[in-house]
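Just one protein chain is left out here, and the rest sit where they should.
Then we have chain A:
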Amino acid sequence: MSLPKPVMRGMLAKRLRIHLPLAFVVSFGLALTYKFAVAEPRKRAYAEFYKTYDSIKDFNAMREAGVFESVRPTGK
């Protein structure tokens, strides 16, 4: 009939000791993962693309394909 006294107080604090730092670590970890797995490669891809991008050539190609309404393809 002599059971050990159960835990009466401090349960939230005990839980938060572990889970609060863990929450911060996981959040920062996920944010950093996103930054280095998604954001940085995307920025690099755009930078690379625009290094060798000739917008006038692209415009003329689109014009010939006939997708514009302001300019018709040449030779019409």
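Please note the rule applied: a contact is a pair of C-beta atoms (placed from the backbone, for glycine too) under 8 Å apart; a residue touches a chain by one contact, two chains touch by 3 or more; residues count from 1.
The criterion applied here is as follows: contacts and distances are computed from a predicted model.
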**Prompt:** Looking only at the UniProt record of the hidden chain, which name from "Acidic fibroblast growth factor intracellular-binding protein B", "Response regulatory domain-containing protein", "Ribosomal RNA-processing protein 42" or "Cytochrome c oxidase subunit 4" is the right one?
**Reply:** "Cytochrome c oxidase subunit 4"
**Option from A:L16, A:A37 or A:M62 whose C-beta touches the chain left out** = A:M62
**Request:** Write the list of chain A residues that the hidden chain touches.
**Result:** 42, 45-46, 49, 58, 61-62, 65-67
